[in-house]
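Then we have chain A:
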Amino acid sequence: MAIVFERPKSLTNVTTHYCPGCTHGIIHRLIAEVMDELDIAGKTIGIAPVGCSVFAYNYFNCDMVQAAHGRAPAVATGLKRALPDQVIFSYQGDGDLASIGTAEIVHAAHRGENITVIFVNNAIYGMTGGQMAPTSLLEQKTTTSPYGRQEAQTGKPIRMSEMLATLDSTALISRVSVHNAANVLKAKKMIKQAFIAQQKGLGFSMVEVLSTCPTNWGLSPIEALKWLEGNMIPYYPLKDFKVPEEVK
Partner candidate 1 sequence: MFDHRVTVFVGPYGSGKTELSLNVVQFLAPQYHQIAIVDLDIVKPYFRAREFRTKLIHRDIRVILPQGELQHADMPSVSAEVFTVFHNPDLKVIMDVGGDDAGAVALGQYKAQFEKIDHEVLFVINTRRPFSQTADHLIEMKERIEWRSRLPITALVANTNLGAETTKETILEGYAVAQEVSKRTGLPIAFVAIDRRLHQDVKHIIKEPLFLVDRQMLPPWERNIEE
Partner candidate 2 sequence: MAEKILMKGNEALAEAAVAAGCRYFFGYPITPQNEVPEYMSKRLPELKGTFVQAESEVAAINMVYGAASAGVRCMTSSSSPGISLKQEGISYMVGSQLPCVVVNMMRGGPGLGTIQPSQGDYFQATKGGGHGDYKLLVLAPSSIQEMVNLTMEAFDLAEKYRNPVMILGDGMLGQMMEPVIIEPKEPALYDKSWATTGTEGKRKPNVVNSLFIQAEECEKHNINLQEKFLQMEQNEVRYETLYEDAEYFLVGYGTTARIMRTVVNMARAQGLSVGLIRPITLFPFPHVAFDRVASHAKGFLVVEMSAGQMVEDVRLAVNGRQPVAFHGRTGGMAPEPKHILAELIKLMGEVK
């Protein structure tokens, strides 16, 4: 009997802690598939953030470093400078990258560090229990915006990809989503291009992946995917802000 579907070698054989319907699992799988296809697991060092994906070091079958909250791009910088021939990626959520770690992400991008950042944006703090993130949408109810996010008090949601794309030193910036099969395939293609960009020494690459949080959004997995599509994509348009010709 032919095998048509199996666990990528770059994922460990454990059950993840992610809630049913959470799309972190899909994104992990896409990265692992790319690592398999490029045959780079043996030379890859991944960086786990603080956030729901803090345990990512248990799931990727490669060397992993756990970083302090928001500091993954600085840790990636140190690793890449010491190991320029290895592949370094950070996996960061929106609290990590778009709030506490803004200085680190902006300056890793500004220096054009030859690293790959997978930015998982689910518009909420998952790990700590559903607090408002800088990426939470206006009127979105969270445990720290119980009346819905109000512009007068908290401004409008931050768009990291648009911001980082303005930096001349960035090589690849793209926003993708994993709310349906077609987009999952597109997301994988872009993640692969980001890793190739690093292998070709083109500089800083970041793929922002819109993701769901059924538990903290209070929605079923299907409803969560629909909410992402109906609410997040209009504010966070899926777009290749910058993709170098060399990786297309």
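These made the cut because all candidates are chains of the complex that A comes from, given by their letters.
As a convention for this text, a contact is a pair of C-beta atoms (placed from the backbone, for glycine too) under 8 Å apart; a residue touches a chain by one contact, two chains touch by 3 or more; residues count from 1.
Please read these numbers as outputs of a predicted model, since none were measured by experiment.
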item: Which of 1 or 2 touches chain A - same complex, any copy; value: 2
item: Residues on chain A engaged by candidate 2 in the complex (per definition of touch); value: 41-45, 47, 54, 57, 60-68, 71, 74-83, 86-87, 103-104, 106-107, 111
